[in-house]
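Missing here is one protein chain; the remaining ones are kept as they sit in the complex.
Entry: chain A
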Amino acid sequence: MNAPLRRAGVVILVLFGLLFANLNWVQAYKADEYRTNDFNRRVVVAQYERPRGVIEAGGKGLAQNQVTEDALKYLRVYPKKEIYAPVLGYRPVSLAATGIEASENDFLSGESDKLFADRVKDMFTGNNTGGGNIVLSLNTKAQETAYKELLNNERNVKKGAAVAIDPRTGAVQAMVSIPSYDPNPLVSHNEKSAAAAYNKLLKDDDQPLLNRATQETLPPGSTMKVIISAAALSSGQYTQQTEIPAGSSYSESGAVIRNAEDEVCPGSQISLKEALTESCNTGFAKLGVKLGRDKVVEMAKAFGFEDDKLTVGNLTGSGLPVAASHTGDIANPDGSVDKGALAQSSIGQRDVRMTAIQGAMIAATVANGGKQMRPYLVEKELSPDRRTIYTASPKVARTPISDTVAGDLKDMMVSVVENGTGKKAKISGYTVGGKTGTAQNAVGADPHGWFIGFAYNDKGEPISAVCVMLENVSGGHASAEAARISGLIMKAVAGGGGD
């Protein structure tokens, strides 16, 4: 019986050899993959071993840490809750991070190469100094005013967005979206309750998690007329005073254009400036058709339409993604120009879609003499001990119009606020210009109200450009409420030190 016993010993040897080989596979070959696997809770715990950097603006901490007693040592806290949520996003334990928390994650967590020296220092001192801090360009007063006014708007609108940009630099002064959400429950260390809070927001029909300022595109209505005016002025064939054909109604290839009210431009001719001031639909529809599809589409593109690569965050890195604004095809099935569509597109209807931040960028470009600055949110990156590692240096993104054209447009838009449809945006002591927009969207639905505009201080410096968008405004004059809120935001920027 000894021979089979010895063979049984060999079988055991082989089985243990298999165990050993498999252990090598798991612990040596696969080790790195398993160590960093998403299911590996140690990865999560390690991320909470050192405090994450603070996100701040205007000296106020907007995303901070609270020391906890549990295995994850720091709890992320957002003291301003809903107000900054669309910008900051949130950084949960196991779900995906969003907003600046996601785009600046490497720096905030301390893993960025920029903080390599700090990590090496930590290794020698034994300290865990934490991640780098982010200073946002937001003007806290403007942001809080924008949120408060949007939320408590006089028309009881539930959904909307507002963006304010410094026209000279592209620094975002305010970015608000309603309805918003409280990010704090989403970052709870109790992952079940965090997931429940997330699912509840996800199921909400009003989409509170959607950043309407950057992600939602809607028909821009008459704000589109700024682009048509820019195309006309840039062509060299038009001045502010050029008389353009108008009328109470205009029929083109089956599309019928009427004015908002009968008293708007009923005559057969109106000056370009007057047409913009009164928001003359027939005039701009005819002007757009006359200029042709290419000029209209190209000018829109020059202002930033069709750009699906734009991010707002760090000028040298990533940021919040911005949905591309579109002019639509404006074409018949055979590819030729659909003049009816062109007429409607020229007043911001049909397939034209725009984000709120694109609206603010148009106004900012006009206010900045035709130079469009690339918008950004991250003003500074500070090391854990608050040395400045990065400061945003403003970049010109495009120059869609000349200084002269910008000057004419500015005059025309100031006229809109002083004499025309945008009177509600006026601020005493400042020169305010802008353009209203009321966009029909679905049959039977209330129109969206838009306002894009800018404000100059008494030294003639453009201090702010804004866009306010309100969805489905009831009670008529949809854009008036947007204009009023725009004025208050710019006033907040001005009052908060202006620069």
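By definition in this document, a contact is a pair of C-beta atoms (placed from the backbone, for glycine too) under 8 Å apart; a residue touches a chain by one contact, two chains touch by 3 or more; residues count from 1.
Methods note: contacts and distances are computed from a predicted model.
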Choosing from "Cell division protein FtsW", "Choline dehydrogenase", "Carbohydrate ABC transporter permease" or "ATP phosphoribosyltransferase", the absent chain's UniProt record names it "Cell division protein FtsW"
Among the options A:Leu13, A:Val120, A:Leu202 or A:Ala331, the absent chain makes contact with A:Leu13
Touch assignment to the omitted chain, from A:Pro4, A:Gly59 or A:Gly460, lands on A:Pro4
Had the left-out chain been drawn, it would touch chain A at residues 1-6, 8-9, 11-13, 15-16, 18-20, 22-24, 26-28, 30-35, 37, 39-42, 45, 69, 71
